[in-house]
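Missing here: one protein chain of the complex. Every other protein chain is in place.
Then we have chain A:
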Amino acid sequence: MALLEVRGLIKHFVAQRSLFGRPLAHVKAVDGVSFSLEAGKTLALVGESGCGKSTVSRLVLRLIEPDAGTVRFNGRDLLALDAGGLRAFRREAQIIFQDPYASLNPRMTVGQILTEPLALHDLVPPAQRRARVAELLRLVGLEPRLARRYPHEFSGGQRQRIAIARALAVEPKLIICDEPVSALDVSIRAQILNLLRELQDRLGLAYIFVSHDLAVVKHIADHVAVMNLGQIVETAEADALFAAPRHPYSRALLSAIPLPQPKAKRTTVLLEGEIPSALNPPAGCRFHTRCPFVIERCRSEAPKLTADGTGHATACHRTAELPSADAILPVAGGFSPALAKLVAAFSQKTEGGSFAGVGIQDAASTTK
């Protein structure tokens, strides 16, 4: 059984009301989204601003209430939970936000921030909480003595580590990572991505990884769902999707990412025009206004998300007739032999000390 089962999730926000409070316009933020996630795996939700990926992540946690659909976690129907049941569920599912500057309370020390979930769920007796905080800090590669400091004393990457430690405090099974590295510098981004992978292997966490960056997603995800205007347009195993993207939107996204490889040989699919508003999504296929392969049928009839034998599902009328995606795919070999050797030497030497600066060996013996 999957850890998380989401079926037919719908959330429409009221964008405008009449004088008497009658809703006049809706933003169709999430419009019929279904997916499932196994324990210990990573599902990436990918798409551009306003595609509904963050709304989905909040609906899954019931931070906002869906209009329709079901969310099952470990077989339990989340939407049927009362306040007490919901609080218990929050122990099992946590979230890390994009902006580590806004997601930590500036008036609390790191120690207080990490003690709060322990006390709320009464996980650790008061006498042992300090030891547990130290253990959590070590787990995310920070020194325990930092527990007395305030968030403003830390850099962005360190704050994101604190946010991760806070999420881990309740020993969750699922963590939702909402653009966790988008606000970070490239070298720090690598540290956090490595840390998330480490923790997943060690603690058997499942992640929903919300991101607009397909290169990051390729690095971290087992499964990918590409979203456009509130709907999933393609979902597959990460390897399958990156080897042969089928939906024209997935292809455009993939080909739009600049490759760190001068003179890379590939064709870029340039989408014309703007992203349509979710307030008034186009009729038929919601991508048809920007799609280079549009035909008459796309303007009137919305395509269904249909899977082939391997579970690779696409919502496009023309899936079978589209040309091969080979031309837009990045050619492997972005690393020259010289660069590959240098990077290997660079990493080896750094790992000689503590593991990539993330001193988690000490915590290994004490974590459940």
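Everything below uses one rule, namely that a contact is a pair of C-beta atoms (placed from the backbone, for glycine too) under 8 Å apart; a residue touches a chain by one contact, two chains touch by 3 or more; residues count from 1.
Just so we're on the same page, contacts and distances are computed from a predicted model.
*Asks:* Out of "Cbb3-type cytochrome c oxidase subunit", "Transport permease protein", "ABC transporter ATP-binding protein" or "Sodium symporter small subunit domain-containing protein", what name does the UniProt record list for the absent chain?
*Replies:* Hidden chain identified via UniProt as "ABC transporter ATP-binding protein".
*Asks:* Touching the left-out chain: which of A:127, A:270 or A:320?
*Replies:* A:270
*Asks:* Can you work out which residue in A:199, A:225, A:252 or A:325 touches the chain that's missing from view?
*Replies:* That would be A:252, which touches the missing chain.
*Asks:* Considering the whole complex, which of A:77, A:143, A:185 or A:326 touches the chain not shown?
*Replies:* Considering the complete complex, A:185 is the one touching the chain left out.
*Asks:* Of the residues A:21, A:84, A:262 or A:323, I need the one that contacts the missing chain.
*Replies:* A:262
*Asks:* Among A:193, A:285 or A:313, choose the residue that contacts the chain missing from this document, as touch is defined above.
*Replies:* A:193
*Asks:* Take the complete complex as the reference. Which residues in chain A touch the chain that isn't displayed?
*Replies:* So the residues of chain A touching the missing chain come out as 48-49, 155, 185-191, 193-194, 197, 212-216, 218-220, 242, 252-264, 268, 270-271, 273-275, 330-336, 338-339, 341-350, 352-353, 356-357.
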